[in-house]
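Missing here is one protein chain; the remaining ones are kept as they sit in the complex.
Every chain is named by a letter (A and B) in the order it is written, and numbering of its residues begins at 1.
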Amino acid sequence: MNSPTATAAPLRLFTFAAPPRFYALVGALVPWCWVATVLLAAAGLYIGFFVAPTDATQGDAYRIIFIHVPAAWMSMLLYVVMAAWAGIGWAFNARLASMLARAIAPTGAMFTFLALWTGSFWGKPTWGTWWVWDARLTTELLLLFLYFGYIALVSAIDDVRRADQAGALLALVGSVNVPVIYFSVKWWNTLHQGATISMTAAPKMATTMLTAMLLLTLAFWAYAFAVIFTRTRAIVIERETHTAWVVELTQGKSRS
Amino acid sequence: MTELFIAVLLRDLRLASRRRIDSLLPLVFFVVALSLFPLGVGPEPQMLREIAPGIVWVCALLASMLSVNALFASDLADGSLEQMLLAPQPVIAIAAAKCTVHWLVSGLPLIVASPLVGLLFGLSGKALAALVISLVLGTPILSLLGALGAALTLGLRSGGMLLILIVLPLATPALIFGAGAVGTVESGLSAAGHFSLLGALLIATAIGAPWATAAALRISTE
Partner (left out) sequence: MNWHSTSEFFAMGGYGLYVWGSYAAAAGLMVLEPWLAQRRHRHALHDAASAHTPGSKA
């Protein structure tokens, strides 16, 4: 298929870098991602609530861990993935990669917020306060600011190409900084806090607890694919409105 | 490359010297903002001594961020930035020169003022020395990061606030090590660890940031 929007490289690696092919492929994948999400979540939640035992020290409050930890992992993973795609878009002038990066940001921010929210709700019964400035939560908070910074920057620049490239640079600088930030916050935390108990130190993890957590992580991952792909499709249409393939697509859809 | 660096450096210093009031604004902001804290939290000396390292550092950070906005703005406005970018020498020389100017004009006054400000908060002699050293190591980091932010947000309407949002998370390690150093000295321990980390951070930032700033300048002016 000769697409005027295909990238010049004939490598098969870049076959789906052509927006119309990507759009079609991803459109077919999204429903399956949702199926996977629901199945994995159901399995994980079942094990988490009905098989995993009550914890000796934290009671049933620990069950928040089944969302908190997966959300935190996703928030960090998505940031790196976002930076990688943005970087690829910048390096190879691959528009679709940049679009994908932009689509990832809101979901990443959502998971970061969820990690903070659930972390707070976990902290209240176990530590007595709604917020604890422990190393991991503080790093999550800074990660949220990094996401906000990226989203704000790309939204503030009208020129799409400049926005993509500036966002890529910022995201890459951010990913280099995340380990530094984490290390410095850990340093700060151990200096200021006598107790070295980490808020996210799970109770001695029974295998069932671990299984539930991993299942929910996979569920969140499938969810992320589904939502990010949907959003990328939206962005593709937004940006490619005046290309031939979009005209064809929407005229097929529109009623005259 | 060094000729371009020196040329831009001298030019900007000359421009800054013609606008002395503008150049002193970061310093004034620094002192005014710091003075708000006792008014807000109360004059109790022990507490002020404890929070002093943190708030001095935060105010230095904010003063730096607020003044870095204008780093490229006037050059962009009158077209001289584009001319400079057309030079055959690497853009990194321009970025490095601008960072240096910013530090000399905004950072250095803060360093000089910090012992006086530290006295306002009742810091001991050792802590004052630690404060000065931490700012000597830290303010260049702030200038380097700030220049990157300014280059990324070049010409944008929401420039100032956006720059702060972008740069602050990146500046937190410096804040933690810098303020932490003074706090440690205040409690009688050695801050050698903090200073080493801060120094390492400075070196890493000095190597990476001008390159990133140069890339950002090219992105923003294409």
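In this text, a residue touches a chain if its C-beta (ideal position, glycine included) is under 8 Å from a C-beta of that chain, and two chains touch if they have at least 3 such contacts.
No experiment lies behind these values; they were computed from the predicted model shown.
Colleague: Counting contacts across the entire complex, name the shown chains the missing chain touches.
Modeller: A
Colleague: Determine and list the chain A residues touching the chain excluded from the picture.
Modeller: 49-54, 59-61, 63-64, 67-68, 71, 106-107, 110, 113-114, 117-118, 121-122, 124-125, 223, 226-227, 230-231, 233-235, 237-238, 241-242, 246-247, 249-251, 253-254, 256
Going forward, only the chains that are shown with their structure count from here on.
Colleague: Can you work out the whole-Å distance between the CA centroids of chain A and chain B?
Modeller: 32
Colleague: What part of chain B is in contact with chain A in the complex they form?
Modeller: Per the touch definition, chain B meets chain A at residues 148, 152-153, 156-158, 162, 165-166, 168-170, 172-173, 176-177, 180, 183-184, 197, 201, 208, 212, 215-216, 219-220, 222.
Colleague: Where on chain A is chain B touching in the complex?
Modeller: So the residues of chain A in touch with chain B come to 142-143, 145-146, 148-149, 152-153, 156-157, 161-162, 165-166, 169-170, 173-174, 176-177, 180-181, 183-185, 187-188, 191.
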